[in-house]
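Partial complex: the chains shown occupy the same locations as in the complete assembly.
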Amino acid sequence: MSVGDGRRVKVGVVGASGYVGGELLRLLVTHPRVELAMVTSRQYAGEYVHRVHPSLRGFTEITFSPVDIDRLGSECDLVFTAVPHGKAVEIVKRLYDKGVRIVDLSADYRLKDQEAYKYYYGWEHPYPDLLSKSVYGIPELHRDEIRSARLVSCPGCMAVTSLLALAPLAKNDLIDLDHIVVDSKIGSSGAGGKPSSGTHHAMRYGVVRPYKPVKHRHTAEIEQEMSIMAGRKVSVSMTPHAVNIVRGILCTNHAFLKRSTSIQELWRAYRGMYRNEPFVRLIRDTKGLYKYPDPKFVVGSNFCDVGFDIDEKNNRIVALSASDNLMKGAAGSAVQCMNVMYGFNEVEGLLITPLTPV
Amino acid sequence: MAKVRCLECDRELNVPSDAIEGEIVTCPDCGANYEVARSNGRIELRPAESVGEDWGE
């Protein structure tokens, strides 16, 4: 359904006081096709948004309202749900039953297979039938399905970043699908706005901290999407590390080649898939200082920079990808999906230049 | 809609005419809290106590 006649989409944001909620608002308050109808927060109901997100002072004087499913259903065309895993599942279900379109940024509707929720989340999904109705929110992989989707589930930040580097290799049958190693590095804003001893400044500062080195939840999504692309079961080993930045992800995706290939063939594989993609930039520069992707040059934008190199001796390919975990990793993808869902120009409100240096 | 001036920062506040007695109104510019009061049919704002959070460093 496209809002052709220039009408603005009435948008609601549930859970708007967190970092992802705040980033969504940052994009929505200046989006030319959006009218911000409702912004909810349990904790800050009644308060002006700019008191929780001071950077938005002057852009909106909307106040937080309590989560009211009926009002959301009647006043909004589309609702973004940015509440933690386990809380979103109920809100999304009730909104879905009201017929309002939903872009969910939680993990609750990302996986097709309920068993994967048991293994990775230790959680029994209460509405497994809804999983098949949900479309995985990477337009570069599912643009057509997103167009008509009633429920889009946005990817995990490290999942989308890794997938965009690995996809051309899977689609061109270049790599051994049982020995993929994803080693990712991510900034502190990836942990969200809730303080904890692990994010306490004096202890979070300056770390290179591996966390959940095995069974990290995003692995399930990467395996799911890679298996779809490869047409067979794919296993992926992921290890994330918290590093000393606030925004940014670098995924170093190691894969072993099934047959020998060349840099030229890799360029063709990547260009073949991303030639017309406005938010994927290919970075493999033979000269200059900046030869490979680096989050330093995407922070604040919706880009995912992708690059690659071949390690002939070890028959290994290193596919690199960099993104802003709050943008292409969350709010940017969500708004990009909204643009697709409503037939807007896909870059509407998203052609933002990265902020460098920062 | 009644137009009332914030006592702290002079910002014009729009108080809905159906605002009920004792309802809290916050100034968007300076955060001052007021209680809605009605005297001889006119809407007035009485400063309400507001708990200020602080970094406490």
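Residue numbering begins at 1 within each chain, and the chains themselves are lettered A and B in the order written.
By our rule, contacts are C-beta pairs under 8 Å (C-beta built on N, C-alpha and C of every residue); 3 or more make two chains touch, one makes a residue touch a chain.
Computed from a predicted model, the values in this text were never measured in an experiment.
> Since only one instance of every chain type is displayed, give the whole complex's chain counts in label form.
Only one copy per chain type is drawn, but the file holds A x2, B x1.
What we mean here is this: only the chains that are shown with their structure count from here on.
> In whole angstrom, what separates the CA-based centres of chain A and chain B?
40
> Inside the complex, what are the residues of chain A that reach chain B?
Chain A residues touching chain B: 46-48, 50-51, 61.
> Which chain B residues qualify as touching chain A in the complex?
Listed in rising order, the residues of chain B that touch chain A are 24, 26, 28, 31.
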